[in-house]
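Complex shown without one protein chain; remaining protein chains in place.
Moving on to chain A:
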Amino acid sequence: MDITQNYFEFLGLPVSFDVDPAQLSERYRALQQELHPDRHSHQSEREQRIAVQYTTYLNEALATLKSPLKRAQYLLSLQGVDTLSDSRKQLDPMFLMEQMELRERVAEATDHADPEAELDALEQQVDAEIKGLEAGFAKAWGNSNLEEAEQVVRKMQFMVKLRTEVEALEDRLFDD
């Protein structure tokens, strides 16, 4: 174990967009047990502190690799491509137009004859788009096409944000 390793190496997984969720949680649990404070209580303060540091790193690694968007962003960051801050490179207008239309539908959903059905339909559409983008990322990444991979991640950011908004609206409207 070594925190100069990247998250994949740290967890003993191949550096890839394709992560097996079962394998990920299995590795996580194994390392978590190994780092558990009870197992280090007899050790020096310094060693205990290191175990705490490693646990923090392990939790960050899990949170990053579990989410397809964060995993994609992390893979790009390992290649020196930063997608966490905004860039002035613009996305294609067609995509932005579609984004605008989806936002309009979300904003108008509360006035819809059947808001619940409308929001369900929106959520399904957004989920399908996200699935498509994930496949697109896997392909671009597999072909070492970093530029394309970056574009896809930026689109994923919009869609994931949109999904969060749809979910928040559903919670507000239907889950009192």
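Quick note on the criterion: a contact is a pair of C-beta atoms (placed from the backbone, for glycine too) under 8 Å apart; a residue touches a chain by one contact, two chains touch by 3 or more; residues count from 1.
Keep this in mind: contacts and distances are computed from a predicted model.
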As a check of understanding, state which of "Multisubunit potassium/proton antiporter PhaD subunit", "ABC transporter ATP-binding protein", "Iron-sulfur cluster assembly scaffold protein IscU" or "Peptide/nickel transport system permease protein" is the UniProt name of the chain not shown. "Iron-sulfur cluster assembly scaffold protein IscU"
Looking at the whole complex, which of A:E45, A:D86 or A:D111 touches the chain that is not displayed? A:D86
Considering the complete complex, of A:A30, A:V52, A:L78 or A:M97, the missing chain is touched by A:M97
List the chain A residues touching the unshown chain? 83-86, 88, 90-91, 93, 96-97, 99-100, 103, 107, 153-155, 157-158, 161-162
